[in-house]
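Notes follow the structure.
Shown here: the complex without one of its protein chains, the others still in place.
Showing subunit A:
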Amino acid sequence: MSRRYDSRTTIFSPEGRLYQVEYAMEAIGNAGSAIGILSKDGVVLIGEKKVTSKLLQTSTSSEKMYKIDDHVACAVAGIMSDANILINTARVQAQRYTFMYQEPMPVEQLVQSLCDTKQGYTQFGGLRPFGVSFLFAGWDKNHGFQLYMSDPSGNYGGWKAAAVGANNQAAQSILKQDYKDDATREEAVELALKVLSKTMDSTSLTSEKLELAEVFLTPSGSVKYHVHSPESLTKLLVKHGVTQPAAESS
């Protein structure tokens, strides 16, 4: 490991690696996980909250899920302050597009645009990369429901199911086994809860430790981003039998 190539973000190591980008991904690997699952009639985003306290005002603050535009939302994993900057950038980009074209920005273009910003921090300027990975969930008239994952390098991909943050590899392999292409939104919620319950470090799953959001179409055809209330979450946890500690689940 060539430590002497660590400090400058914008140079390659002799092995052809960008260490700062990799270290950023390390930082995310220690942060609260987030999972996204695409279904026929919507996209489900679920996140593990690291900051849990009864004192947290849940109606006004969100740790994991953010709305970018009426038709796009995202879940974050990593350094929250970095995430806030990028979320604002994404929001501005989305509005700029709508100002120019009077139409909602296609989801992939929004993701690409944000990733272009992130890429800049790996090539010039001398500033460190953002320590955030995103899961973007949205709907547009070109491709319907979509899920994208992006990381500090500025790479992104479209996914049917994806996980970021702590234990994301374990979550990803469970998703690979259990994901079904024609699942409904409810089944996707169930899968998300089950996967998170298996991969989360904490001993029991309560609504305090989770944030759950869904992106779907209302009967009138407009896109809705809905974050579950703690009560609704608790009901779902009970319904799918994941409230018990992980060690006792059958």
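In the analysis below, a contact is a pair of C-beta atoms (placed from the backbone, for glycine too) under 8 Å apart; a residue touches a chain by one contact, two chains touch by 3 or more; residues count from 1.
We take it that contacts and distances are computed from a predicted model.
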**Report entry** From "60S ribosomal protein L30", "NADH-ubiquinone oxidoreductase chain 6", "Proteasome subunit beta" or "Glycine cleavage system H protein", the hidden chain's UniProt protein name
**Finding:** "Proteasome subunit beta"
Query raised in the report: Considering the whole complex, which of A:142, A:155, A:202 or A:232 touches the chain not shown?
Result: A:142
Query raised in the report: Pick from A:78, A:106, A:131 or A:152: which residue touches the chain that isn't shown?
Result: A:106
Report summary line: subunit A positions in touch with the non-displayed chain are 99-103, 106, 108-109, 141-142
